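Here it is, the structure, as structure tokens.
The complex appears here without one of its protein chains, the remainder shown in place.
Take a look at subunit A:
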Amino acid sequence: MAVETDTDTGFGEVSRLRGTVFEYLSLGASVVGLFALAALLIYVFVDAFGLSTASPAWLLTYFLTLVVPYIGFCLYSISDRAFTRKIALALGGGLVVTAVGFTAIETLLVSIPGLTWQIAYLFLVATPVVASVTFVASRQPLGAAGFGLVGRLVGGAALGCAVAIMFIVIDRPLWFLVYTFGVLPAGGVYAYTSRREIGWPTAQATLVGLFGLGVSTQLRQILGIYPSDGLIYLWTLAVPLAAGAAALVTLRDGSRRAVAGVAVTTLLGGGGGFVLGSSALPTGSGVIIGAATVAATAVYLVEAVDNEGRRGLLLPLLIAGGALAGAAVVQTVGIPTPEMWLTPAYLTSAPSNEAANAGLYPAVVGSIIIIAMVAVLSFVLGVGAAVFLEEYAADTGLVGRLTRLIQINIANLAAVPSVVYGLLGLGLFANLLGFGFGTAVTAALTLSLLILPITVISAQEAVRSVPDDLRQGSYAMGATRWQTVKNVVLPEAMPGMLTGTILALGRAIGETAPLIMIGAATTVFSAPAGIWSRFSAMPMQIYAWANYPQAEFRYGVVAAGVVTLLIVLLAMNGTAIIIRNRMEREH
């Protein structure tokens, strides 16, 4: 096949040797990369959850109570005999292959540190199988309903956590006043004027809002007594969330039947958080997280109830039940549990000199606050610069030459090492502008500058990829440049701009060098109280722990930190990707 030979067909044969060699070389390159990454992730996960200390009995218990029912649910929702057989074969055959292969390598070649064949099976066979059945099942009505509900639960909780963390640095009494006297009246004015079609709703609402803001800042100086944080959150977040969720349901469903239900459950969720507020979860955060989770779920349930895949809604119960059953079996039989590092306590407590008490909470809060600021800053600046360079700046003449110069420099800036940006941040923001050493503001501005070239370049690509046909069509309709940018270019380029910003944010959240340069603390013991206070970020804390002499820190605690960092990154990217896909679908 590969070499040219004479055959009796009379056509001869064409050599594909070089093409075939190239194909396998490229395959090899990608496989090597993926395997290196997979090996790294497996070890980090094994360390973070202490899986190397897990007994086979513990693994088997949870495999039977959690993994097997989950796969069973997915296969039931797919209900395709051939597929079920294939999955069973993969699970069974994979078991034999992994056990035999692993033992063979250990006895004949080298011993593999930190892994047993059971854990290898978990990662090499069980995880891919779970991923593939999840993927296929999520396309069936039954599975889609279940995964949709799980997704809303997890997403709502994550969103609630993010909002709760953002509110740590906001002055709650001031927010209470601003919401009551500014946001609420402004929203009311906007709704009223736009429904009655009188005047300019946006302008009037802005005016009212600004007036309210002024009044609130004055009142904040005078008033001394405020409701508790929990009540403030209930009034300013849970109530509007309930109203918004109810409005969403009427908008999509048309019927007013479910509205009251959604609103009431959301409020109950917020109130429930109030009641459940415990030491692990402050009351205020409980209200936000509860309301966000319940609102997202309630809206979804109202829509899914009429669908055929109603039984799929049992999935979250199945997962929770499986986890509880596993725990019960482990408890009653007396199976030793592995020494886990990534636990709820790890996420909610402060760093400590003892590995067993070490926590990442202040660093997680610091990272999330900084990333939120970076996201807003770099998106606004990046999109602004990109739109100017692509849509407004002339291509010819002096301006054109200047634009080209800027263009080349942006590309070069993207390649400047992050330490240099750290120096810039130190000199410009910390020293010259006096934003303080190691404060959250300085860090956010420095990281925004660091990723600005990437966001600008990717936003430019997005603007450039908007077909010129559309611009021409808009201009030919008598649109001004601004109208064309606003109505045609920005909506069309938005998904691409978001993708670029997401990727850049991924880089920003993991940066350590610039944070060291601007004097960020490696370890702080309480969450930052505001954007002007000192903070630590996840990569800084992980970096500090990696230098501790105790092995527990270097393996367990650091691994748990890395997994947390990855999870926060994934959650952030996931949210942004969902928003982006929504926007793409709307087009």
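Basically, a residue touches a chain if its C-beta (ideal position, glycine included) is under 8 Å from a C-beta of that chain, and two chains touch if they have at least 3 such contacts; residues count from 1.
One rule holds for everything that comes next: contacts and distances are computed from a predicted model.
Per its UniProt record, the hidden chain corresponds to "Phosphate ABC transporter ATP-binding protein" from the list "Thiamine pyrophosphate-dependent enzyme", "Alpha-ketoacid dehydrogenase subunit beta", "Type 2 DNA topoisomerase 6 subunit B" or "Phosphate ABC transporter ATP-binding protein".
When the omitted chain is restored, the residue from A:65, A:265, A:474 or A:536 that touches it is A:474. Contact with the undisplayed chain is limited, among A:394, A:433 or A:567, to A:394. Where subunit A meets the omitted chain, the residues involved are 394-396, 400, 467, 469-470, 472-483, 487-488, 491-492, 587.
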